[in-house]
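Omission of a single protein chain aside, the complex is shown with its protein chains in their original locations.
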Amino acid sequence: MSIKVITEKCTGCKLCVKSCPFNAIEIINKKAVIDFDKCTLCGACIESCKFDAIVLTKLSPTDIQFPKKFDEYKDVWVFCEQKKGVVQSVAYELLGKARELADTLGVELCGVLLGENMKEEAQKIIHRGANKAYLVDSPALKYYQDEPYSKVLVQLIKEYKPEIVLCGATSIGRSLISRVAIGIHAGLTADCTGLDIDKKERLLLQTRPAFGGNIMATIICPNHRPQMSTVRHKVMKEAAENKHHKGKIIEKNYDSNIYFSRTRLLDIVEEIEDTVNLTEANVIVSGGRGIQSPENFKLIEDLAKTLGGAVGASRAAVDSGWKTYSHQVGQTGKTVCPKIYIACGISGQIQHLVGMQSSEIIVAINKDPYAPIFSVATYGIVGDVFEVVPELTRQFKEALKR
Amino acid sequence: MNIIVCIKQVPDTTNIRIDPETNTLVRSGVQSIINPFDMYAIEEAVRLKEKFGGLVTIVTMGPPQAEEALREAISLGADEAVLISDRAFAGSDTWATSYTLSRAIQKIGKFDIIICGKQAIDGDTAQVGPGIAAFLDIPQITFVKKIEDIKDSLMRADRMTEEGYDIIESPLPCLITVVKEINEPRLPSLKGKMKAKKIEIKKLEAKDLDADPDSLGLKGSPTKVVKIFTPPPRKGGQILEGEAKEVSGKLVELLKGEICL
Partner (left out) sequence: MDYLLTEEQVMIRDIARQIAQEKIKPVAAKYDAEGIFPWDIVKIMAASDLCGIYIEEKYGGTGGGAMELVLATEELSKACGGISLAFAATALGTFPIILFGTEEQKNKYLPDIAKGKKLAAFGLTEAGAGSDAGAIATTADKKGDHYILNGTKQWITNGGEAEVYTVIASTDRSKGARGAAAFIVEKGTKGFEFGKKEDKMGIRASATRELVFTDCKIPKENLLAKEGMGFIVAMKTFDQSRPGVAAQAVGIAQGALDLTVQYMKERKQFGKSISSFQGLQFMLADMATEIEASRALVYACARMLDSGNTKISKDSAMAKLFASDVAMKVTTDCVQLFGGYGYMRDYPIEKYMRDAKITQIYEGTNQIQRSIIANHLIKESAAK
């Protein structure tokens, strides 16, 4: 990829200078000049230029030399994360998407499952559309640990050579796959929200947000196999269950030293404070600075409970000590994409918006009609949260008979 | 105890606003800052040094102006700083970045702990920390929200999970990535600032790393960006008008179906 300024078109208007997040553009002799030491090829200037005077020469898949043939690599794999012996819903979401990819490529869809006594769960993976389920069953794999999991997965990949490996962008997925990708020298794209196939080159087109979701990038991995992605939770649709779907469970066992871990898992602590996990929730009710005190968060909790949802908080609310960090939504907290996100007394600073703007429906309640949150809200209510929220709780209770 | 902290200089998104009329980002005047998660990494390293003694070395890979970020880290209590900068590194993806940083760390010398922020706010990948650990073949604890103890070359730390946290024990040397909850970073001190002004920043170029040139920069990056675009901005929708009771009624009507599903 390269970027250049077409000097004949450049008018020296400085719009690009302002748009550059990296201060990489200067106007010299009335023309824009890019400092390549600073430029990251993010493309922000291209959008800003009214005269089409900056061009980013993009690599198209056909421009890329393919030195190697990858004929021996085939099949689409999904790493099926399990906790407490239960395959997590993110795995079923990935199986749904991966089925499409496998069909486009004309290959098989395979699930990979590591754990202890997981045969029944492996069968569920088949029921969700996998042709095969690779199962490595060992007491040593009962709980996730970085080293045994990554060594086993590396081994499986080396042995069976999948062309695509997908994994949920969860805390486990991100820790595991990053290590695996190094081990097998594969390309890895984090936190994808879109996956597609370039059929001609058999390339996985991986689309992901960067810069807090303000820029989208499509990424390929032309010269390495497998092509690996972590995929954001709740973006893809879950594969439907079909108990008649047939597939093969392939059980693998390894020499015990592959299970050796230098780190030891001493304990798993679940914080029972919340019944609903933020990243899993279909409905999130969040409170911000406008909630004013920890006691007032009760109003938010009541509404969340009524809607069967989770409680979120803005950074301002967390920094004031009204809610713990695990509730924080936004740039330095969690990225969420529930079906419904209700922002109460949250002004909507950009750091908050990047954490929730991919929600399907956003409701904003704020007394300031100019609050930026309204610019992303599907439904906005300009009003006092202390009047509106309890009223909403009451009316939802009635409507939902809860 | 020798601690290495890997940091990244990123654009300060706290100054980014959305233009309410065009719904696009206003980026003018955006400063470069230390990635916010790396601030927690620096603070944790300095606290460990204060508790156990030793040396905190800050490492960054980036353009020459990333030196500013290193000097800021010194003003916050770090002891030494290394800038890994070369045009050969341009265009590195997370694989090539992890490789380059791990080569540089081996050049820097013996260490007990490597600390990284959990992810950078511009790329949001969270892949480089574990990547470095894999290249160096050392154990890792990701998303650490608390270091419980370090004793007899064993670290015990809490790793954040979706449901709570895991308590993990790792032998040293190891790599950890940290989340915001781990500490509250201090502000720079006057003595720190004076030291930062004077300190000599060690510089490493590609030739200093004994690295495989084919594994560096764009060439060494398995992933390639083929397209960059701005997602269609989310448009503001409908403003519901009326008293609390009335607007609540309207919203319940609009959302009832969605919630039952």
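Chains here go by letter, A and B, matching the order in which they are written, and residues are numbered from 1 within each.
The working rule: a contact is a pair of C-beta atoms (placed from the backbone, for glycine too) under 8 Å apart; a residue touches a chain by one contact, two chains touch by 3 or more.
Note that the structure is a prediction, hence the values are computed from the model and not measured.
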* Structure fact -> Answer key for B:31, B:153 or B:189 versus the chain not shown reads B:189
* Among the options B:51, B:87 or B:197, which residue touches the chain absent from this view? -> B:197
* To do: By the contact definition given up top, give the residues of chain B that touch the hidden chain.
  => 186-194, 197
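As a working rule, only the chains that are shown with their structure count from here on.
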* Structure fact -> So, in whole Å, the Cα centroid of chain A is separated from that of chain B by 17
* Asked: Within the complex, which stretch of chain B touches chain A?
  -> 11, 13-14, 16-18, 20, 23-25, 27-30, 32, 36-37, 63-65, 87, 90-91, 93-95, 98, 121-131, 133-135, 139-143, 145, 156, 158-171, 174, 179-181, 218, 221-231, 234, 236-241, 244-245, 247-249, 251-252, 254-256, 258-260
* Would you tell me which residues of chain A are touching chain B in their complex? => 1, 18-23, 36-38, 41-44, 47, 56, 58-61, 64, 83, 146-147, 150, 170-172, 174-175, 177-179, 181-183, 185-191, 205-206, 209-224, 261-271, 277-280, 283, 307-308, 325-326, 328, 331-333, 339-340, 349-351, 353-354, 357, 361-363, 370, 372, 374-384, 387-388, 391-392, 394-396, 399-400
